[in-house]
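The complex appears here minus one protein chain, its other protein chains still in place.
As written, the chains take the letters A, B and C, and residue 1 is the first residue of each chain.
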Amino acid sequence: MTQRHRLATGGHVDRAQRLGFSFDGRRHEGHAGDTLASALLANGVRLVGRSFKYHRPRGIFSAGVEEPNALVELRSGARREPNTRATVAELFEGLAATSQNRRGSLAFDWMAVNGLLAPWLGAGFYYKTFMWPASFWERVYEPAVRKAAGLGRASGLPDPDHYEAAHAHCDVLVVGAGVAGLAAALAAGSAGARVMLLEQDFLLGGDLLNDPAQEAWRSTTIAALAAMPGVTIMPRTMAFGFYDGRVIGAVEQVADHLPEPPPHAPRQRYWTIRAQEVVLATGAHERLIAFPGNDRPGVMLAGAARTYARRYAVRAGETAVLFATHDAAYDAALALAEAGTRIAAIIDPRSDSAAMQRAREAGFTVRAGSVVTGTVGGTVLRGVEIGALGSGSRGDALPADLLMISGGWNPAVHLASMAGTPLRWDDALRAFLPGDSAWQRSAGACRGVHGIGAAAQDGAAEGRAAARAAGFAAAAAAVPLPEGPAADHRPFELWEVQARGKAFVDLQDDVTADDIRLAHREGFIHIEHAKRYTTHAMGTDQGKVGGLVGAAVLAAARGEPVATVGMPRYRPYAAPVAWGAMAGGEVGKHFQPVRRTSLHGEHDRLGAVWMDAGLWKRPAYYPKATDADAWASVKREAHAVRERVGVCDVSTLGKIAVEGPDAATFLDRVYANTFSTLAIGRARYGLMLREDGIVFDDGTTTRLGPDRFFVTTTTAQAGPVMQHLEFHLASAWPHLDVSLASVTDHWAAMSIAGPKARDVVAAVVQGIDVANEAFPFMAVADCTAAGVPARLFRISFSGELAYEIAMPAGYATHVWQAVLAAGAPHGIEPYGVEALGLLRIEKGHVAGAELNGQTTAHDLGLGRMLKKKGDFIGRVLAQRPGLTDPSRPHLVGLRSVDPNRQIRAGSHLLVDGQDQGWISSATQSVVDPGWIGLGMLRDGAARIGREIVAANPLMGEEVPVKVVTPHGYDAENLRVRA
Amino acid sequence: MLMIPCPHCGARDEVEFTYRGDATVVRPAADAGIEAFHDYLYLRRNPRGWQVEWWQHNGGCRAFLKVLRHTVTHEVRGVVTATEALEVPPA
Amino acid sequence: MARYSAFRILTEGLRGNSGWQPAWRKAAPKPSYDVIVVGGGGHGLATAFYLASVHGITNVAVVERGLVGQGNTGRNTTIVRSNYLLPENNHFYEHSLKLWEGLEQSLNYNVMMSQRGVINLFHNDAQRNAALRRGNSMRLNGIDAELLDREGVRAMCPIVDLDNGRYPVMGGLLQRRGGTARHDAVAWGFAHAADARGVDIIEHCEVTGMIVEGGAIRGVRTNRGEIRAPKVGLAVAGSTSTLTAMAGFDVPIETHLLQAFVSEALKPLIDCVVTFGAGHFYVSQSDKGGLVFGGGLDGYPSYGQRGTLPTAEHVYAAGVSMIPALGRLRGLRSWAGVMDMTPDGSAYICKTPVQGLYMTAGWCYGGFKATPGSGWCHAWTIAKDAPHRLNAAHTLDRFREGRMLDERGNGPFFWAQ
Partner (left out) sequence: MSAPEPTHPLAAAARGHHGATGGAALHVTFPAREIVQVMLRRGQDNALAAAMRAAFGIDPPGPGATATGSGVTAIWVQPGQWLLTAPRSSEGALATQAARAFVGLAAVADQSHGRTTIALSGAAAREVLSRGCRLDLHQAAFGPGRAANTPIAQIGCLVHQTDATPCFELTVFSTLADPFLHWLIEAAAPLGVDIA
């Protein structure tokens, strides 16, 4: 028979919608409105999991986010989600769940043998043991510990769903849509504030859902809120953290209640919400009582049993015992009795109370002054042992399959605490309540105001105050609030019933009251130490139901009040959050945006192999079918440049327009060399240092007018250089009248290099005489290129006669095609970054590998560039002895003695067996075939001509190399000036 | 998340800004020597409390701003432009 | 105090574990000591332990503002390695790693050292070349390092997605002897062992002033009274500047926060420590089953021990980009430590401008792995009033001299540029 524990009427489930689901392969049926937990209970499934350490049988303990026990693997395949709380997993058609942390079946988990070893597996046992023999920890013990530990299994497969981020702003954010939250949102919304109302549940109402009498107010209020244009209601949205600046992080479960997300929809949405005011109406979590066997399936929080009966119309047991410490818990007995459960007894340590009398009048058996001393049964509860308060021994057993317990209620102060709110102990509620805070307002049960009517009043008052504080001063009309019976949540102080047997304070991590006492005995007397030593309150539930109980056991051991012992600090997250949600949409291929030059399509058409350069995609080389391998392509391209002509996209270089009356002065200060003397229409190589005297960047800068310069940077440093310039203009020299504009994206640029470059340029460019005398090395002029406005630079990185044509980016394709056409008769080849690197290494030009943030101008052979007079960034600190030490590694050229033996960047340079430097760049030469490189070598200049060793022990290589000048190719620069 | 009230743009998320160091250190005169530049570049008061800092609103108006911020509570109490001054309150 | 042994474990288990004693005494301060170590984290306790065990100096107080091991020792991501480029750093960290390798036996405490391997992934030629240079530096200095190609990475950590990310994985630099240890146990183990050698560990004892007379340290003022000593060592993580200010000098340090995260507990999924090269993310799995992960600094000075969302978003995004299977797992907890960040990213273990005042500081985000080495070198420096050769370069004055220990060429206070 299906759903044999389902009530015929009542609750917030839709009996017309039958949803099939499975647990451990067994088929069951539930209804829309169920959670997995309520559906399991409806079908009589009690045993749902195994505990962390002792593999004890565990059942459903709560009806909400605080669940420590009922963790399952939800779904299957790549969508498997381990450690999913059955109590919050919304049921859908076809849901498949599997129990976890067991070997063998759930009913016969042979790891339960750990329970027999419990005397040696107590708190912190691993710190004192597993040390003998010394080598065994990693080889034997640790693998076994790891395998046994952990809870559920990850799928190990890529998550097929996607996630998105979202941002919101509001005047008043209300977290929690129980009665207090609804009232707060209603009050704030009525005042005209922009309100967001977050509720982690799929239904709004919280405890209102457990009282049919409140249904009218609940539905009217939800409808009223929905009708307010300024109010946004967000169910299935859990606020996980409260951050600086009144920013709340929340996750909306967009599609977790569906078999899979609808097309285009994310599984979850991660919200960052900036609020002017925050009202926390997060409710309270009922807490357990520690007594032997308090973990057996069938032991359940009283409020949860009541919720299953009233909200889900499920009878959690046939014969129940209620173990209550306060009057409010008695409603559970009433609810279950209404549901048809036989209430065998109400056990209460108190001698008398109003609820007790009412219960007796209603015909319940109440055993005052008594406590539960233990439970009996196997994998499910069969009986409850009852004894007198303080007797210390286990009492008689009363048959029952459900034990409802309530040690009191802990306000859910997680978010308030994260907001920096101090917590204060309340002696009546025996719980920590939020104190005063400038950052948030708490309302309702989360600040100890219980009962429908009182919580509603409290919520409305805080909602109104929040709206007022957010600038909505207009007195809002009084909002309708529900009436409700007062409920007394002040508990008798009973944290633990001491008797023989394991009494758990943390159900998930198998922490017992004895473990806490052991920690105390071993000196871990502070709550933070005890927590860490025992792992108390460190499971997925973060101790929501037992955290305070453990603290109280510790307090008792210390002989101090709980208030003094305190609670461990609350940190994000209020409840666990999906990794994918926190990551949002910028993952995988979209982890960072791809930056493309305007010639990207041209490179693609030419079959470029791409490489990443920061965000940019750049052509590494352009393979041809006739190339034997990548090196063949690279060498072919470089050959073309050395022998004929090549063209390369250099649009990625940073470009900054520097203008203003003080532009020249400014550049003189940010560059180590001088620009104020540069003639208009000329370019100059510039070297920029950091303030610490280390080389920062290089590039060519052009003077376009008396107060107009065009600065170029390396591709990698374009952003940092801009910020560096802006910072010094703002902080060091605010009096200089200079403006900076990044024009990197406006200008595309291509380098045309090789002996035939002039012929190609002459054919493409109009308006300039490109003859050597008329347009010498380092000349710059505006022109047209293939009919479009352009700027021509005569600069070279390759060591050949070379020009750079820059043009507005939208014309780059047009000019590129014109260049290829004009170059065709000369055998022009496009060349990529690899060939560019080959050419510059041959020529001895430094690049990123040498400008690595560890080298000085002197190290790089550029010391002559530093101007002798005047201030510039880096001038003073470059003079420190450690940076002028002549023994520092110095730039050298390197050549493999055997031209066929490869040398690699990253190898170290050994001289007489001593590590004296490293190879920064390496390639194959095309002018003198063989492997060459640049490196940094101590006493480099003095060692030119020597044969040393390039050692690469990582790859088992030792290659003899000859130290040569880095500037071996056309040392007189005849080619670039030709 | 820090919300920094840019004097030009209004309150914006910390992601739009980049911290750029203690704004109370001043770049020495060109002839000040190694010791002065060492102190400027390396030594930090690093207060546990209020500090005036450089932040660039590089995701917004790109202005360099002086921000008075508390290094424990992260509270931002004042933001001014680069050429204005901020008083540091007593701890 | 009795040693932990297999026999004791057995007999205690049989009598209800009722005979265990506190792991260390709750000492009260005496008026004077030979050495005061300020800071009861891993570094301070290790300093005290090595003062006692190596140098025979046992009249030592460790004064701790709060609890043992509740600062960065208890809030890091537990990684142990010595894969550094610069010889000054890799020699030091290798010494530290060797101390780790024998720590259980030295301390009679299981710190759960697990040499499961640390991989740094690289994604392009420039990163590969830098990894080669660093790995070769390690090898030439006698430290284990291996270059992994893509298949090697797949074999060590099959769950890493080599191809589908924005930046495909090209390979990795592996240090097999690297791994993890149980952070709390390190603090407790050093406390246990130092205490056993006579060191007074004084918790809830906050230093409120430094007693400096004639340029020399004479002791500290605390909320539990004045404590005199001719030598004082600082091991206070993010609070170094506060204490040096009490002694009258500023240091090249900015205190920043670094977030760390742990997932729900899972059955074994990741068997090594793996670091993404294309974003700020690294992850390992604790023995309890949680994935322990982190990334980069939040980017502004803070003593607040709590981070904000943008940095967390990046960490999670980088994580799921490296390992797409992480998407359906859940983050359980996040927290933050406060880091002494130095201009060049390397630490200080040195004398100070005040005679008799020493420090181990500036550990940036790498202090945990340094714990035994830092304590060992700090103890040496205190005992001999001179640095050991392993920490001779780790001075406060190196910036005056232009002898920075900048592993990555990031430049001074790179996060502030």
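What we mean here is this: a residue touches a chain if its C-beta (ideal position, glycine included) is under 8 Å from a C-beta of that chain, and two chains touch if they have at least 3 such contacts.
Nothing here was measured: the structure is a model prediction, and the numbers come from that model.
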Considering the full assembly, with which of the depicted chains is the omitted chain in contact? A, B
Thinking of the whole complex, not just what is shown, which of A:A438, A:A630, A:A741 or A:A774 touches the missing chain? A:A741
Going by the contact rule already stated, which one of A:A32, A:A168, A:A461 or A:L820 would touch the omitted chain in the full complex? A:A168
Identified contact with the non-displayed chain, of A:P158, A:G453, A:G566 or A:G660: A:G660
By the contact definition given up top, give the residues of chain A that touch the hidden chain. 164-169, 194, 263-266, 272, 274, 585-586, 590, 592-598, 601, 615-616, 651, 657, 659-661, 708, 737, 739, 741-748, 786-789, 808-814
Contact footprint on chain B, counting only the chain that is left out: 8-10, 12-13, 15-16, 59-63, 81
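Heads up, the rule we're going with is that only the chains that are shown with their structure count from here on.
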If you average the Cα atoms of chain B and of chain C to get two centres, how far apart are those centres in Å? 29
Using Cα averages as centroids, what's the distance between chain A and chain C in whole Å? 23
Overlap residues in chain C, where contacts from two or more other chains coincide: 308-309, 400, 412, 417
Pull out every residue in chain B that's touching 2 or more other chains. 1-2, 13, 18, 20, 34, 38, 41, 54, 73-74
Touch list for chain B against partner chain C, complex: 1-2, 13-15, 18-22, 34-35, 38, 41-48, 51, 53-54, 69, 71-74
For the complex, give me every residue of chain A touching chain B. 243-247, 272, 274, 420, 691-692, 723, 726-728, 730-732, 734, 870-871, 875-877, 879-880
Chain A residues touching chain C - in the complex, by the definition given at the top: 52, 79-83, 119-120, 122, 125-132, 134, 137-138, 142, 145-147, 149-159, 161, 163, 165, 241, 243-244, 247, 249, 270, 272, 418, 514, 518, 521-524, 526, 528-529, 532-533, 535, 539-540, 542, 571-573, 576-580, 582-584, 586-592, 594, 611-612, 690-694, 696, 720, 723-724, 848-849, 852-854, 877, 880-884, 904-908, 910, 915, 918, 920, 951-955
